[in-house]
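Below: one structure in C-alpha cells.
One protein chain omitted, others in place.
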Amino acid sequence: MIQTVKLKGGSPIFDKVFKVMAAIAATYILAIIILIAFQLISGSYPIWDKEGISFLTGSGWNAVEGREVYGAAPYIAGTFVTAGLAMLIGVPISIGIAMFMSELAPKFLRSPLSFVIELLAAVPSVIYGLWGLFIFRDYIKNWIEIPLGNTFGNKVWFLSGAPFGLDIFTTSIVLAIMIIPTISTISREIMIAVPNSQREAAYMLGATKWEVFKMAVIPYSKSGLIGASILGLGRAVGETMAVTMLIGNATGPSAFPSSLFAPGQTMSSIIANEFAEASPGSLHLAALVGIGLILLIVAIAINIVAQLLVSRVLKAHEGAVLA
Amino acid sequence: MITIEQRAEFRKHFRNNISSRLITDKIVKGIVFGCVVLAIVPLTSILLEVVRNGAPTLSIAFFTQEPGAVGSNQLGGIGPAIQGTLMLIGMSSLIGVPVGVMGGIFLSEYGNNKYGHMIRFFNDVLAEFPTIVIGLFAFIVIVLVLGNFSLIAGMFALSIIMLPIITRTTEESLKLVPVTYREAGYALGIKRWVVVTRILLTSAKSGLITGIMLAVARIGGETAPLIFTILGSSQFFTGFDQPMDALPLRIWRLSLLPYNSSIAQGWGAALVLILIVLSLNIGMRYLFLGKRGRGGRFRITAGR
Partner (left out) sequence: MDDLESQQVDKMETVTRTPIIRKYVEEPQYKLIAENIVASYNGIEAVKNISVKFRERAVTALIGPSGCGKTTFLRCLNRMHELSQNAKVTGKVLLDGQDLYSKRDDAIIHRRKIGMVFQKPNPFPTMSIYDNVAAGLKLNGVRDRKIIDQIVQGCLEMVYLWDEVKDDLKKPGMSMSGGQQQRLCIARALAIQPEVLLMDEPASALDPIATQKIEEMINELKKEYTIIIVTHNMQQAVRVSDYTGFMYLGDLVEFGETKQIFENPRNEITAKYVQGQFG
C-alpha cells in the first residue's frame, strides 16, 4: 500500500511544487536576459551621459584622465566589415558544402563529412586564434597579401598599406572558416527539408542535378538559407578571441577599416583588449560596457531575424510531414 | 488545343543543349566539391599543427606544475589551468544542469502556451548571446560586488552559457518520448511529477546526457567570459573567491608572450584543450547520437 502511494507520487501538492520549480527554472532564463540588459544599460550610463550620441558616431578614443574621449564608430564599423567579409567568403562555401551533403554526396560520404564539419564546429575560438596567429598568418601574408599589395597596393585603396598579416583580411578569413559549420549545417537541414516531390518535378522535366537545385531546391529554401546565413553573421559579430588575436588592435580614428591590409578593431576585440586597463568606476569601463551593450543589441537583432526565418522554414516542413 | 503539326513545330524549337548543360552540371559539381575541400583544409591544418607543436611539450611536469616565471628557464606547467578548467566545468554544471533540465521540463511538459513559447524564443536568443557580453555581465554583478576576480564569477558566467543548450536539448529529448508513455503513466493514476522524473527522464536519458556533454564541451573552450571573471592566475586553487586559471585563458595569455618557450607551452595547452573538447564531442556522438538522426537537436558549438 505504502509502495503504491510512493509510486503514484503522494499528495497533489508535490505536483504543484514540481510545476512551480520548473516554471522558476524557465523564468530564470528570462530573468537573466532582462538582468543582462539592465546591467549593461546602467553600467554604461556614464558614457551615454557624457558622450551622448557621439559615442556612436565619434571615433576618438583616449583614456587619459582629463582628455577622455570615447567614440565607438570605428569598432562598430570594424565589426560589420569583418563579419560582412566573412559572410562574403563563408556563405557561398557553406551553401556549396550544404548542397554537396544534401544533394550530391554518396551515402557513405555523408556521415564522415558531417563529422568533419562538426569537428570544425567544436574547435574553440582561442585555438582558431592560436592557429591564425602562428600558422595561417604567414601563409596569408606571404602568398596573398604581399603579392596583391605589390601589384595593386598603389591603385586600389582597399589593398593599400604594408601587409603585416594581422589585419582585417586575415581576421575575416578565419571568421569565415569559423562560421562555415553553423551556416552549412543549418543550410543542409533546410535543403533536406525541401520535399522530394519538388525535386522530382524538376527531374521529370529533364533537369540536371544543378538545374534541379536551381529550380526546385533554392527557391523553396531561400528564406531559410538567408536565415542560416544571418545566424552565421550573428556568430561572426559576437566572435571574440580569434578576432582579438588576429585583427591587430588599432584604436581611435585609425581603427576605421580603411584597407584590407590594415589593422582594425571590432566591438568584441576592444572590450577584450582594453578591459584589463579599465579600472572599476572609470569612464573607460563604462565605455567598454557601452560597446558591450551595442554589441548585444546588434547580435540580438541579427539572431531574432535569423531564428524567425529558419524556424518558419523548418516548421513548414514539419507540417508537411504530418499532413 | 495543340495539333500534331503544332507539336512537330514546337519540337523544332527545343535545342539540343544536353551536352552543354551536362558540362555546366559537372563544373558546378566540381565547384561544390571544392567548397568541401576548402573546409577540410583548415581543419586538417589546425589539428595537425596543434599536435605537431603541442606534443613535444607534454610531460608529467607540464600537467602538474605551476607555470614558471615568465621568460625564465623554469618553464613549469599548466597544472592550475587544467585544475581550473575542470573545477569550472564541475561548478558551472552544478547550476547549469539542474536549472537547464528543469527549464527543459517546463518547456516540454508545461510549455504549450504563450509563456512557454516566449521562454523558448528567449532561450534560443540567449544561446546566441555573444559570450563576451555574458562575461561583462558577470563582472558587473559579481566581481564588482565582491570586489575580487573569482572562480565564482567564472562559474556564474559559464552556467549562463550552458543553460540554453541544456534547456533546449532536454526539451527536444523529452518531446521524442512517445506520448503513450505519458498516457500510460497518467492512466495508472501516477502523478505528473513522478511520470516526468521516473518515466520520461529515464527514457530521454541519452538525449539528456548528450545535451549536457555538449554544453560541457562548449564551456570548456570558452575564453572570452573568463577574462572578466577568473582573470587568470599562476597558482593552484586558493579559494572560490580568488582568481583562477583555465586552459583557454592560459592559451591566450601564452600566445601574447614574446618567448618561443611560452608559445610552445601555448600549443601544448591547446593540445590538451582540444583533446578534452573533441573527446567529449566525439564520444557523445558515438555513444548516443549514432543511432538516430542528429538533425538540429544536438548542434555542436565551440567556446568563444
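Here the chain labels run A and B in written order, and each chain numbers its own residues starting at 1.
Note that in this section a residue touches a chain if its C-beta (ideal position, glycine included) is under 8 Å from a C-beta of that chain, and two chains touch if they have at least 3 such contacts.
All values derive from a computational prediction rather than experimental measurement.
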Which of A:28, A:61, A:169 or A:220 touches the chain that is not shown?
A:220
Chain not shown: contacting residue from A:15, A:68 or A:211
A:211
Per the touch definition above, residue among A:147, A:195 or A:281 touching the missing chain:
A:195
If you put the missing chain back, which residues of chain B would it touch?
1-2, 4, 6-7, 10-11, 13-18, 21-22
Which positions on chain A touch the chain that was left off?
107, 195, 197-208, 211, 215-216, 219-220, 222
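Rule of thumb we're sticking to: only the chains that are shown with their structure count from here on.
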Gap in Å, rounded to a whole number, between the CA centres of chain B and chain A
14
Help me check something: in the complex, which residues belonging to chain B touch chain A?
21-22, 24-25, 28-29, 31-36, 38-40, 42-43, 45-47, 49-50, 53, 98-103, 105-107, 109-111, 115-116, 118-119, 121-126, 128-134, 136-137, 140-141, 144, 160, 163-164, 167, 188-194, 196-197, 217, 220-224, 227-228, 248, 251-252, 255, 263, 266-267, 270, 273-274, 277-278, 281-282, 285, 294-296, 299-304
Would you tell me which residues of chain A are touching chain B in their complex?
7-10, 12, 14-15, 17-19, 21-30, 32-33, 35-36, 39-40, 43, 92-97, 99-100, 104, 113-131, 133-136, 177, 180-182, 184-186, 189, 208-211, 213, 231, 234-235, 237-241, 245, 268, 271-272, 275-276, 280, 288-289, 292, 295-296, 299-300, 303-304, 307, 314
